[in-house]
Structure formats: structure tokens, C-alpha cells
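The structure appears right after this line, and notes come after that.
What you see is the complex with one protein chain gone and the rest in place.
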Amino acid sequence: MTFFAPFTIPFIAGALFMFAAIFLKWLWWTVKLPKVDRRLILHNFFTRNTLVAVWEVVRESLLHIRIFRVNPLLGYMHMSLAFGWFLLIVVGWIETSVYLGWEMIPIQGHIFFKYFTQVNNIDAHSALLENLMDGLLLLVLSGVALAWFKRMASRAMGMRRATKHALYDRIALSALWFVFPARLVAESLTAAIYGGGGFLTGSLGSWLGGVVPTEMLALIYEPSWWFYSSVLGLFFVALPFSRYMHIFTEIPLIFLRRWQLRPTLERKSYDNFEVEACSRCGICIDPCQLQADLGIHDTQSVYYLRDRRYNMLSLKVANNCLMCGRCEAVCPVGINLTTLRINSRAMRRNIPHEGRYGYLTNIDRSSGVGKVGYFAGCMTSLLPAVQRSMMQIFNAVGEDVWYADKDGGVCCGRPLMLSGETDAARKMVAYNTDLFRRYEITTLVTSCPICLRSFRDNYRLDGIEVLHHSEYIERLITEGRLRVAAGAEVYSYHDPCELGRGLKIYDSPRRVIEAVGTLREAEHNRRDALCCGGSLANTVIDDGKQQRIARRMTAELEATGCDTIVTSCPLCQKSIARTATRPTLDIAEVIAQRIVS
Amino acid sequence: MRRASWQEYQKEIADNKYYYARSCIRQNFFPGSERAFLDILTNDLGVDIFDDPLHTSCTGIGYHSDVVPLETIMTVVARQFSLMAEAGYENFISSCITSFGIYNEVLATWEEFPETEERTRRYLREATGRELVKPRSIAHTSDIMFHHRHSIARRAKRRLVNLYTGESLRVVEHIGCHYAKIFPKSGIGGSEFPYVLAGMIEAWGGDVVDYPERRHCCGFGFRNYLVQANRGSSIANSHKKLESMAPYKPDFIVANCPGCAMFLDKWQYAISEMDGTTYGANGRGIPVLTYEEMAGLVLGYDPWELGMQFHQVDVEPLLDKLGVEYNPDAKYLGRDGKLIGRPRAVAVNGCGVELGLRR
Amino acid sequence: MAYRVVIVGGGAAGMQTALELKSRGIEPVIVERDIELGGKVRGWHKLFPTFVPASDVLFPLAQRVKAARVRCFYGQEVTDIASDGVTLRSGERIPADAVVMATGFTLFDAHRKQEYGYGLYDNVITSVDLERMMNGGGVTLADGTKPQRIAILHCVGSRDEKVGQRHCSKVCCITGVKQAIELREMFPDADIFNFYMDIRMFGPGYEELYREAQEKYNIHFVRGRISEAAETIDKRIQIKAEDTLTGRPLRMTIDMLVLLVGMSANYENEGIAQRAGLELAPNGYFKTVDNFLGAVSSNRRGIFYAGAVTGAKSLADTLAEASLTASAVDDYLKEVFNK
Partner (left out) sequence: MAILNFGYAISRPRAIDVDNNDLRKSNDIIAEMPELQACIGCGSCTASCTAAAITDFNFRKLHTAVRRGEYKGVYDELSKCMLCGKCRLVCPRGINTRGLVMLIKRKLGDF
């Protein structure tokens, strides 16, 4: 038996090229991993995590469960293409095995089996298998049809905008669109001339046999297989350089992630796995408020990752992001979008000279004595009512408090990190850490979620419990140390991005508010909460645009019919207060008003 | 001057009978100029001018350097005035711009704060037994020269014209800051466009150069120069002026202030030594004259009699343009006919010495 | 028989007052020193902050005055006024039942700020000269070339003790912004610098225009007053100022210096006031009874004011005030003569 025909050459060449390219990429990325990451792999390799990863690969790389959750139709599209194709390969292999036994045949023998059955006169007429294969082909074709449809009308797919693609992707995408229709045509023609085929190719074949003259069928038979092989080959060649690389990148990514590898503020080889695992599904576009409120269409995570991957990332795209985390929250691949963005900002950082921030030495503006430290944060100093309320609360419970920055302190460093100046930020981190250590505090309360996030994520404050003031107040109430009077006031609460999606603190502020009044949730809340637009992470949009973002968010809060808007971030409060028509308070102010002495 | 507005700033200048107050700097650095002033007024114009050996420094430099208190300088000024009255004069003329500023300032202070005048009278009486008599008029000697400019023009032996080209000489005039910047009404033409020197230049056939930094200070500035640490600032001001006037290729600079004439002249040497820049033709400096020297040359005085050998920047190229006859060998001869010494040859100074050797 | 009111001055204030009086059945008589109506707005190019051509305001006004057949004396100067009439320089007397002073203001003479070299250097011009140039053949330097760098100096003859002008002329800031934008449109590649002490943008749309000038038209605003201007050898102008926001002196050479000249009180005000027993404000403008209900009344009954004769005013304010004046005159006539 022969399993070679000239038309298979494009396929064979393409497939060989693709597997070589993928292998080299994986190898290169793995070799370049920093020592810490490699140690993590070794440490976690023989653990349950690996098994969990395998299961996750099945769920996410094949079935795309997470996309299903966002949008079933979109999920079906991804699943039909990925899982359908996978089954086509698997069932195709079973099919050949059924007819030929366990004989080893070349891979093109499996792929172009229909062709080679004729060449080798293999008697292959299992109706079950033929119908199964046709069913799978139909499944994949339905996915392709949906993909076409999505291009044409993305709104129907539950997305306001479809992804715009780079050139490499257009080649791969076009090839992919033709792969399965080409297969359908080739197999149907085979059925038309030689008979056989399942409900799809068989029926189409007998219809073609009826309407198309035999000579004509004979004339286009060979070219149809050439076409099928060629588009497959083309797709394979383009794949490693196109977004379809995600098919083969997501798998190692799932393992690496289960082995506890994470991106950091500095770029490293691991980032490649995350960046190339993006399928550019575009799910991240819709939640982006820059897109929804401002009509900015070039900076969303999908474009950012694309630009970064092809080394055409502009500083403006890197910087034009609120880092609210709304995209990260819905990303079906679970890419750490904000961290990646920060570290690509860091790549273009200034090289700080030795004397930079030399003025931080010998500065101590703290006051008071106590084991509990209060760090108001820079922004809070523009909201004296928040500080005063915190002092009232501290007084009410008789807490001895050390005030780190009552008279203005040193920034926590997160704003610098958000701008990519990581090394500069370390000077603030060192300064503040030293300050906290020197005063031997055991609890650190801050009313700024930005500071809180850096204290938890970027500081090493072992032995010091770091609390957001909402958590602290919640604890005081739960422990009975602080007594508050409930009232008839109706509040709506805005989740600050850094506090909510950033640190997963959703319940504490809600429980605190519910202790004194009624809480009504806005349309978008908790994980879906909107950003106030004032984010420090974005240095591109101007004041007017910030306000537009804030206004829409504020309108949602006001639509709850609340009396008062509550938030727990000074920056959010500033953004809301300038666009709101009703009072906007920090959670500390709400509580301070309700203290029962 | 294109501007006629100087006529809005006029002042009464007496025609005759002047009491002459000398300048400390000029007596030391331009003794020929003060001599020439007296000669021109007495011999050429036949005016009565009294050069009183009893009067002293006005102590203005000390005052502006914070070493002489106000009360002291007022008393010194009061003494000069009473000396004038004793000599039978009432038109006080000062050879120095600093002094001129001081006299005006003291008189204005007495006017505004009569108690200071009373106090000064008392001090003067107690210290010298003299009575203060205020002058009828105060003028700077350049005002006097301006006042008589047309008489001088009538007696002129030559005009400020380049003999080789027949064109008027381009003259940069520089007015001392204290001439009119303190009291615009005290100067002819006011503080923005003073006319006192421009009037002479125009009357005697020259062209006045109006350049962007014309109003800028020469940089002397008392403490700016007197304290060595500040001298860089002092020279920077002259530097700025010279840079600004250079494109106009002036034939000479004339100043009415002792310090200005001295610094615009001597800083040219310092600048050429410090960064090699010279501002005149042929790599030389721009000659800096006093208005008496200018008047003296117009009236046909001998340049060495006028004391022009005291200049840092050589004046010979200018003398040649004007067609002044002079004896090069007599330049450094003293009154007794013996050589008084020759300065080291440098870029701005050293006519008759090969230029090539210096650069 | 209708009451007769003599309006001294046929500028915007005078014309508007006349029209209002006429519509109230009172006979206005305008005495204008010039040979035609229009006052200071004549020859002006465009009005701030909307860039409406000045002629779009002036022509309709003059047309209406003509249509209303208001009696006008041209080329006649009023030397004395009283509540029962005015006396012309010719000695002729025009009797009236009330008199409105609408003689406006005098432009500050930029020659008085000698240090800026107006009249001495070719390319130092005033804001008024610039308007005339824009209205005429266009803006060029004296040699016909285009300016590459232009400075506009605010507060020339305003808020300046040195020339006895303590008051703010109110309209120059916005005029400076307007002219900067106009210059930018004429010379897109030129650098334009506005030197100011304070920017006073009190009217509707002014602040917005200021901001537009900064952001959209890239006009440089330097907080510092130019201290002196001098001509360079190539006939450009060297200016010196302090950039007070950096606390350092600043010097630069420019091709054109535009002096935003302020409004001065008329020189004649003093004599007229003295003889008529009217009070003058310290800055030489006529003083009104108060700033509120008596904002158009003099201390002499029967003598009223309209427009910039009582202080610097924009054209919009002047027109509004003129109507107020007419109403006050009407009330006065009813009160005095109908009793």
C-alpha cells in the first residue's frame, strides 16, 4: 500500500515546519526561564498540581468552559473548532486503525485517508465511522460558519467589537477558514466519483454525481485534494507566528501556572507563555471602559498583547490603560494582564541615578505612639474628613495609634510601579518598611487601597498585619469594640479597583455599611464593578476623559436610588464627588457619623 | 536721535559761574579730562568756574558699599554746599555721576524728610561751624558741556568725521546709571533715551549708535566690582554691552561717568585676556573716551595733553581717522620729557608693536 | 411736544442711548466731535470673544440711528454741559431737558511708555494699529515681510502707577487673547508670546477662549511684564522681562511687539466736570452716584452717563448700559416735568 501522493507535500512540509517551530519556541522559552521559575517547576512537577493541570487542559484547551460562561455561542464556536478538530484527528486515527489494524502508516495517510482508500482499494465502508466523521466535520464547519458570522456581526455574539488582526493572523485565519470547506469538497468529490461517504459527504457526493458531468468531476478531483493539503500546509506554516500559536501555548501555560509560576514587575521568559497564549478572542474588549466610554479602540489587552508579541508596542498603548482589571477578570485564558502591562512599562523605565530620592534619608514625619499604625496615603491628605473620621474611630475604641503621615509622608511607591519605575519605587518601599519597623507596629491600617495593594504585594512586612480601614472597622464592629447605630440611610457602594479586583476585598466594606444602613448594589458590582476613571495607572487620557468615565459609573450608583454614595478609596471618592449629584462619603466618614459612645 | 522725546526732559542749566566738584576716580584715572574741562570752559568758552581745593570726596563709593552711613554723607554733602556759598557761587556742578546722584538724592531726601535736613544742619554746624546753604542749581559737568555744545561746535577745529571715508563716526554713548535712572527728571532726555551725550555727538558731527543694550549698566555697580567674588558679574555686564554694540562697528565709545569710562575700557583688556575676544577693528579694542576728551579733540587739543595715553585701549586708530596729529614717541613721555614707562603689549593696547607676536 | 435730550458723543453708547430714547418718544440729539458716528469701534476688525466683525454691530446701529432720523451735529465739540443743555466750542448753545455724557475714553498713548519704543522702532505697534492693519491690507512687518516671532504685551497704560493709570482697562486681556489667535491664524509657523501680569477673563466665553489660545493655538503665556524693548541691528526688537514663574530674567528677540493699550479717561473730563460741578473718580473718569441703582446718574440731576465715560467697559457692557441710561433719563423727565 502507498500512502504518498504529490499533493500531500504541502501538508507534510507545513506540519513538519510547524512542529519544529513550536518545539524550538518552547525550548527557547523554557531555557530562558529564570532560576526561581525552573526551581518551581522541579518542586511542583511530581505533585497533584500536574494532574489538575491535565484536567484543566481538557476543560480549557479543548472544551473552553470559561468562554462558555461568558457567552455560550462564543464558547460553542471555540469548542467546535478546538474539540471538533481534535476529535476529527482522534476518530480519523481510530478509523484508519479499524480498517488497517494497528499498522503504522504515515500521518498523511490518516489525514487524507479518504483519498488513499481509493488509491489502495481499501474496503472502508463502516457507516458508523463515516457518519461519525461527517458529524464531526459538520461540528467543525458549524464553528467555522460561526467564525465567519462573528466577523460580520460580532454584536450577535454578545460582543460589541471583534478583534482587529495583524497580517500573520490574516493569513492563518484565511487558511483556517478554507481548511474544512476544502476537506468537505475533496471528500464529497471522492464520494461522487467512487461512492461511499457518510450523511454529509456521501449525500453531497451523490448530488454532485447527479449534476456534474463525470469528466468534470475527474478533472477537479485531484486539484481539490491539492487545495485541501495546501491550505492545511499554509495554516501550519503561519500558525507559530499567528495567534493560533495560542493552541499550543495554552497547554504549557496551564502546567506552568499550576506549578505556581507567575509574571512579575520585571519581564521574564515566562511572560512569553502568557503573551502567546492569548487567542485574541476579544472578550477583554467589551469590559474595557476606555472602549465603552471613550471609544478608544487600540489599547485593550488583546491589542496590547498582540503589539507586545510582534514587538510593535508603543508607549502610548502600554500606558493607555486604567489597570482596573476588568479585562483580567474575564480573560478565559487567565492571563495576568495588568502585571504584564506593568512590566512592559518597566522595560522603558528611566535608569535612576544614584542620588535619586536621596532626600528620603533622615526624614520622619510620623507622630503618636501605638502598636497600630495608620497610613493615610498621599491622596487621603486631600480629604481631611477621612483622616478625621479615622481619628474619631480610633478615639472611640481607645486605640493607641502611630500616625505615619499625618503631616504628609512618603509615597508608598505603587504609583511609580504602575508607571514602570520599579527600581525607583523600591526606594519608597525601603523607606516606608524601615519606618514601620522602627516604630515596631504590629498592625498597619491604611485608608488608601493603592497603598494597601503595595503593602500586601510589594512590601515584606512579616509580623505586621496590613489592613484596609474597611477591614479594620469591620473587625472593630464584629468584636464589639465599636458600637454603631443603624439608620434608615440607603447607601450604594463603589468597589475601588485596587481593593476589589486587586485584593478581593468585597465583603468587608459591605458588612460595614450594612451595620449602619441599607446597601443597594449598582448594576456592575464586586468583580464587575466599574472603574472611576481616576486611576493612577493611566497617564494618557486627559481630565475630560477621566470625567466621562466617572460620570457613567456615578450614574449607575445613583440609579440605585441611594441617598449617599460610599466608597473606600480617596482617589475614587474624588472622581465620584466631582460627577455625582448626591453626597459621596468614605466608609470611615459613614461610620464616624454613626458611632454610639 | 530719532526720538524727540528728550525735549520732555529738560532742566535749568546755568550759563556761567560754576562751582566745580571733582571726581575721585577721574582724578586718579583720567586727570587729563578734568583739566581739559576746566581749560575748555575757562579758555575756550570764557566761563567762570571755580575749582575749590577745599572740597572733599562726596564719599559716594563708601556710601554705596555700606561703609559710610547716610548721616555722614549728608553732612559731607552739606559741607560741599556751604563751601560753595562761602566761595560766592550757587551753581554746583559735579564731575562724577555717582556724586551727581548723591547730591540729587540728598537734596530730594531733605525735601521729602525735612527733619533730615535739620539734623544735617546741626551736624554740619557742630562738626565744622558752617551753615548749610543749598545750591540754586545742580548739574553734572556733562550737562554743562551739553549746554555749551553749540559754542564748542562753532570753535571746532574738526568734526567727528572719518577722514578716510568722509562719513560721520559711529559713536556709542554710555550714560552712567545714576545720571537719570534714579531721578529721570534730573537728566537731559530722561532715563530711557538720555540725550546729554547724544546731543554733543550730533552737534559735533558724529552718528549716535542705538544698540539693544544701550541702557544697560557698565557693570561697575560698586559691590559688584569692589568685592572680588562678584567681579565675574561686573565684567559680564560690560561683556553683554560690548557683544551687543559690536555688530554696529562703533568707532569709539564715549561715557559721562568715571566708572563707566574706566570699566568699558579696562574690561576690554580683561575680556581679551580671558577669552580672547576683542570688539574693535583689526582685533583691537574700541577706544573709550570721556566727553571732555571728545570735546578736546574737536577743539584741537593734543591727545597726550588730554591724558589719552592713560587709556587701556589704544586711541591712535581713532586719532588717525579724525586726522589728529600726534607724536607717537611722545605718548609715554612725562612732563619732564622722560619716559614714564610703557604698558605690556596686548591685543587692545600696543600700537606700533607687531600684532602677530601677540596672537 | 417731545422732551429733548442732548447726547454728547456718537459712539456705540451715544447711538444706543439715542435709539432707546427715541423709542420712548423722547427726542435725542447727538453731538459728535468727529465727522461721522461710530466712535472707537470704527476701524476695529473683529470683536472678542466671538470674532464677529465690528462692522456687523456698528453698521446696523448707525443705520437705525439714520432711519430713526436722530438729529446729529458732526464735527462739533462740547465744551460745557449743564442739565438744561450744552455749549459747543463755537459758542452755540443747544438747550435740552436732560444731557447724557457718552464721550467714552481716550486710548492710552503708547509713546508715554518710552521704554517700549513705540514710534521709535518700526515694528512696535499697538493693539489698535493691529486691528487697523487686519481691517486694511493685512499684517506685515514694516518691510513687508512676515513676522516669525511676535510678542503681545498686556497692561500698557493699565494698572501702571508710573503713567498715572491705576485702573484695569478690562478689555485688553481678552483682546490680547483674541489678537494672538488671529495672528496665529495668519502666521501658523510663528511663535506668539503673551506677556502678562494677570489674566482677567471676566466675561462669558472669555476663559474658554483663553484656554483655547493656550491649548489649541499654542500661544505661549509668560507671566512677566516686559521692562524694555530695544532695536537690534537687523531691525528686530530685543525685549527683556522676568519670567516670574521660574523667577529668572528672560530675554528674547522678536519681529513684532504688540502693545495692548489701555483706556484712559478723556483729558477734557476735568474741565467739563469742574465747570458743571460734576464729580470725577480719582482715575479721571466721571463718577456715578453709586455702582448699583445710580450707576448711570451723575451727582447733578439731569446729567447722565452712558458707556466708558465712567470707566473702562467692553462694547457689550456699553450697549447694555446705554439702554439703562435711556430708562433713567425717561424716569427723570417724567418725575421732573409731569408733576
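Letters A, B and C mark the chains as written, and numbering starts fresh at 1 in each.
Everything below uses one rule, namely that a contact is a pair of C-beta atoms (placed from the backbone, for glycine too) under 8 Å apart; a residue touches a chain by one contact, two chains touch by 3 or more.
Everything numeric in this text was worked out from a predicted model, so none of it was measured.
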Among the displayed chains, the hidden one touches A, B, C
Can you tell me which of A:Arg356, A:Lys371, A:Arg456 or A:His524 touches the chain that was removed from the display? A:Arg356
Considering the whole complex, which of A:Gly101, A:Gly408 or A:Gly480 touches the chain not shown? A:Gly408
Hidden partner chain, touching residue among B:Gly276, B:Gly300 or B:Pro343: B:Gly276
Can you say which of C:Thr253, C:Asn283 or C:Ser327 touches the chain missing from this structure? C:Thr253
Touching the hidden chain in the full complex, which residues of chain B are there? Just list them. 228-229, 231-233, 235-236, 239-240, 270-271, 273-276, 358-359
Omitted-chain footprint on chain C covers residues 191, 199, 211, 214-216, 218-223, 240, 243, 245-253
Touching the missing chain, which residues of chain A? 315, 319, 348-353, 355-357, 359-360, 363, 365, 378-379, 381-382, 408-411, 413, 415-416, 419, 421, 424, 428, 534, 536, 539-544, 571, 574
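Methods note: only the chains that are shown with their structure count from here on.
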Any chain in contact with chain B as well as chain C: none
Can you figure out the chain closest to the middle, judged by Cα centres? C
Indicate the whole-number Å distance between the mean C-alpha point of chain B and the mean C-alpha point of chain C. 46
Between chain B and chain A, distance of the C-alpha-averaged centres to the nearest whole Å: 83
Distance from the mean Cα position of chain C to that of chain A, given in whole angstrom: 64
Chain C, residues touching no fewer than two other chains: none
So chain B residues touching two or more other chains come to none
List of chain C residues in touch with chain B within their complex: 111, 114-115, 119-120, 228, 230-233, 238
So in the complex, the part of chain B that touches chain C is made up of which residues? 2-3, 5, 190, 192-193, 210-215, 247-248
